[in-house]
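A single protein chain has been omitted from the complex, and every remaining protein chain is retained in its original position.
To keep things simple, chains are lettered A and B as they appear, and every chain counts its residues starting from 1.
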Amino acid sequence: MKTVIEVNGKVHELDVPPDEILLDTLRALGYKGVKRGCETGTCGTCAVLLDGVPHYSCMLLTAAMDGHKVTTIEGLGTPSNPHPIVQAMAEEGGVQCGYCTPGIVLSAKALLDENPHPTEAEVREALDGHLCRCTGYVKKVKAVLKAADMMHRQGGQQ
Amino acid sequence: MSERQFKVVGHSEVKVDALALASGQPLFTDDVDIPGMLHAKILWSPHAHARIVRIDASEARALPGVVCVLTHEDVPRVMKTTAGQGWPEPSPYDTPMLDSKVRYVGDRVAAVAAETRKIAEEAIKLIKVEYEVLPAVFDIRTADAPGTAVIHDEPDAKAVIPVPYWPERNTAAYVDMRIGDLDAGFADSDVVVEQEVETQYGQHCPLEPHVTICRIDEYGRLVIRTSTQVPFHVRRIVAQACGIPVRQVRVIKPRIGGGFGAKQEVLEDIVAMLCLRTGRPVKLEYTRSEEFVSTRTRHPSVSRVKLGFKRDGTLKALYLRVRTNTGAYGSHALTVVCNAGAKTLPLYRCENIGFDGDSVYTNLPVAGAYRGYGGTQGAFALEVAMDEAARTLGKDPVELRRALHIREGEGSAVFRALGEGQEGVEQKIGSCGLSRCLDLGAEAIGWKDRDSRRGSGRYRRGFGMCALMQGSSIPEIDMGSASIKMNDDGSFNLLMGATDLGTGSDTVLAQIAAEALGTTLDRIIVYSSDTDLTPFDVGAYASSTTYLSGEAVRRTALKVRDQIIVVAARLLNCQKEEVELPGNGTAAGRGKTVSYEDIARHALYAHDQFQIGAIASAISHASPPPFAAHFAEVEVDTFTGKVRVVKYVAAVDCGTAINPKLAEGQIEGAVANGIGYALLEEMVFNDRGLCLNPSFRHYRIMGPMDMPEMVTILVPTYEPTGPYGAKSVSEICINGPLPCISNAIRDAVGVRLTRSPFTAERVWQALQGRPA
Partner (left out) sequence: MMVKELHRPTSLDEALRLLSSEGARPLAGGTTLLLSLGAQALVDISRCGLDGIEVGDQAIQVGAMVTCAAVVRALRQHPSAFSDAASLVGSRVLRNHVTVGGNSVMVYAWSDLPVALLAMGASFELATLAGRRTLSADQFYAAHPTRVLAKGELLVSVSIPRPGAGEGSAFVKFARNVGDHASASVAASLAMDSSTVRSARLVAGGVKGMPQLLGKAAASLVGRPLDDAVLQEMAELARTDVDAIADFRGGKDWRRHLVGVLAMDAVRLAATRVRGEAS
């Protein structure tokens, strides 16, 4: 089925089986930062921003995504030019195995886009729907708060 | 204990892979696209216990797109263990690649490799199996009773080290130990406390499920790219299972998405065989439900502890009995049950100590290595009993621990008597900050004024604590090694077998290397866990990476340092003894300075050329325990029974924290996992052995909004046998939440929860006075 989606600003004209999930499509297109963890909409490692809003890509049929915009972690900078949230995650010790991190960074971005000065409780709420087995979330939450601070100093969002 | 100052060690350097991981770089096993790759799927047993009378894969083989189907009739029968342990393994050889018998719902029946995942899934459904269903064994307490169905009745199951192994009684492991005179000790006691506890099936839940890609390279060698904690054991055991020489196998561990012990297991054999048979690359990726049921779990347990005290608080007798349920196969059975005693009993000074441990087979998912590794089960029993003892003796639980715990300079007969499967190793405690952990932890939770904070009415608060020890490596048995070479620009390649599962060991070990080499972290290029390129390491388990692999790295770096000094002396025109390495990648002598770049270029190109580099190994001769004191404040909703952890304090002595932030991360992650195990997590089975909740929807782990206020306190000591004074930190803290929370609930509402998880229903039932 012909489907057009935009990923990180790049338009992809696709022809996909009607039951292909967006997770599989994105990984096949090379967006390996989108991970497979449960395929049941519970762990968040597959999370992307759909029109700026966090969604589980394992719970979306690609063919139904025609006309939508997707943001993956690859759309948020590079290791040499990292997004402040990515940088803060690294610096605060919020990255252990790293498998859950891209999804969490995206939800954090969605939060900070809407609420540039969140409280700790609001950060925790924004990470709800993401599971991490390595960190206990402690330093991940710290990292998002630090990123908010960094972005504030930089004078706005990226 | 004075804090030594190091240049790189002791600093919270950013993890060398952190930015790449956080940016979503394609670093994990499945993040490569290999042309011609086949997808593997496994047919799992629907029965808990059955013989395969007939298996017909013809329809599956005929399905277009199916390239290979393997049943037990198609593969060699090689009995092995899947346990990723050093050879000869202390786990029984009871697991062939595929068998004509199935022993749990989720056991392997057959394997398919096909062009797409969909076709593989279709093919699985076309395999026809006729089973003779056998009576199944599910109860840990009666699995060894006479007349019970024998799960391992095959004649070729065996133990390969001289340890008790009685499969005819469904007993996979047995160990006992006596020190002093237990009967006399109890007879001499004024107060005797007995406690029974029970722990449940839990799964590690690494966010990345097990995944393996095998391919045949251009030289005909089998290359296994896999999410593993034990690359060298994978190489050896896959070679054994497939009947090919070790030299034909290469194992590469990329970045992996967590392990926690689930990946200290060799499950790659079936993928390897599909690859060898087809000659094509093959990927096996477990789904989440398969990860729950068909990889590995924690050993459920029932334990009984008996403590005998004099009225003044002296411990006269200490007895621990632990039985674990190892599930359908005996991987890690002996070592986990031994550890239940080995990582708990030395904690308190006592002349009369007894331990009885065994592990039974059941027709349930296979238990294996899981962070804590018996220590979790044992500490629950011991620290709950200590709490009851404190109450009976009228002593503060903190003070009771403080009076009794082992001190620096002391030993325990348990160290020698109880190792991991075999006799252990005698040792004296070289560093112990437990007393300070007790002080700082008590202060952070507000222990002194807890009486005034319990509240009344519907919500009651309570406070509980526990003391813990673990170990650092398996002495005399495990080995790690590293090699280092110097490059033109003064940088170094650090190659080590040691396995980073997300813990940050690449970084920690690179910090040790940088410290010993006299350079900065950014000059160390780390490559680890590739059996062709990195020297041997047993892998990431037994809390050994920092302590043991770190020591190997330190020794290697010191050898290289000597060579640097030799060349520096030449360049500086002075004696070796006059050369100083200030730690910033330079060498100074006789008032002049040269850079490591100068030194490297000279050695590589100029004169008397040689590659500055070295290889070194380490084994340990002790397993110095880290120590910890944990404190929990809980709130119990007396109407519903729900327990909420309000605040959790972990004060931890891990010697020198090579990287404090990473050490804190280990503590925090372990505590989160432990709280989940204490309150939420339980794999539930129906009466036919089917797991009812193999998904995150129904098996709940801690989420970001569930976490309490977490206080992490590093209490530095200096372990003389550890690299730069380090001990381990990775496992110990997962053992705290079970006893801490049970103790806190007891404090809050006067009921003792002894069966985990402490669900709201169980708490409510206890409050009604009913048995849980």
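Note that a residue touches a chain if its C-beta (ideal position, glycine included) is under 8 Å from a C-beta of that chain, and two chains touch if they have at least 3 such contacts.
Remember, predicted model here, so these are calculated numbers, not experimental data.
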{"item": "Candidate in contact with the missing chain, chosen from B:Pro300, B:Pro346 or B:Gly641", "value": "B:Gly641"}
{"item": "Contacting the left-out chain in the complete assembly, out of A:Gly33, A:Pro84 or A:Gly129", "value": "A:Gly129"}
{"item": "Residues belonging to subunit A that touch the chain removed from view", "value": "1, 17-19, 21, 40-42, 44, 47, 50, 53-56, 58-61, 63-64, 66, 107, 125-126, 128-130"}
{"item": "Contact footprint on subunit B, counting only the chain that is left out", "value": "639-642, 679-680, 682, 684, 692-693, 697-698, 700, 702-703, 705-706, 759-761, 764-765"}
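Heads up, the rule we're going with is that only the chains that are shown with their structure count from here on.
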{"item": "Touching residues on subunit A, where the partner in the complex is subunit B", "value": "27, 31-40, 42-43, 45, 72-74, 76-79, 82, 86-87, 89-102, 105, 124-125, 127-141"}
{"item": "Complex interface listing, subunit B residues touching subunit A", "value": "12, 14-15, 17-28, 30-31, 204-209, 255-258, 260, 285, 287-288, 501-504, 661-662, 664-665, 668-673, 695-697, 701-705, 707, 710, 712"}
